[in-house]
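Handing you a structure now.
One chain of protein is taken out of this complex; the other chains stay put.
Here is chain A:
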Amino acid sequence: MAIFDYPIFDEIRRMNKRQVAYQVLNFAMIVSSALMIWKGLMVVTGSESPIVVVLSGSMEPAFHRGDLLLLTHNREDPIRVGDITVFKIEGRDIPIVHRVIKVHETASGEIKFLTKGDHNQVDDRGLYAPGQYWLTDKDVVGRGTGFVPYVGMVTILMNDYPKLKYTVLGLLGLFVLIHRE
């Protein structure tokens, strides 16, 4: 147990049960606050994924890899041409952020639309599921309403280097547990 002889762990050795419980409670408070903020955002924006990170360069030069998009999903407001929609193809998990270039709406309100990335030469029909030529409301995760550059780079780095993700999370957890303030 030589590792616990370092001064950084003095705090733990001096703690009694009540202080340990306090630290754990502190940790739980931080985690649940983060969760509340996330779920609160989901309710306010109406989207199951209120913040997405742009993963590909298909919308350059507007959005680059690592930019952050705030999504809202207002089902009352119909999809119109020019909207930046985030959608998921049936059977695939990855959300795609592209622009709507064609909309056809019937009298009963059924909408079918076609998307294309700004930087792509062709529209997205090649990306849709086999036999699917149009997207509908149920494929939509949300519409891009807000934009913050670069901030999402952290998520991309953590996804590309999973070891980095575990190290950062591990270190964070450790520091919250052993730090008194």
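The rule is simple: contacts are C-beta pairs under 8 Å (C-beta built on N, C-alpha and C of every residue); 3 or more make two chains touch, one makes a residue touch a chain; residues count from 1.
The rule we apply is simple: contacts and distances are computed from a predicted model.
Comparing "3'-5'-exoribonuclease", "Alkyl transferase", "Signal peptidase complex subunit 3" or "Cytochrome c oxidase assembly factor 6 homolog" against the UniProt entry of the hidden chain yields the protein name "Signal peptidase complex subunit 3".
Only one residue in the set A:Pro61, A:Gly91, A:Pro130 or A:Pro162 touches the chain that does not appear here, and it is A:Pro61.
In the complete complex, the hidden chain is touched by one of A:Val24, A:Ile37 or A:Val81, namely A:Val81. In the full complex, chain A touches the omitted chain through residues 61-63, 80-84, 99, 101-107, 112, 118, 123, 133, 144-149.
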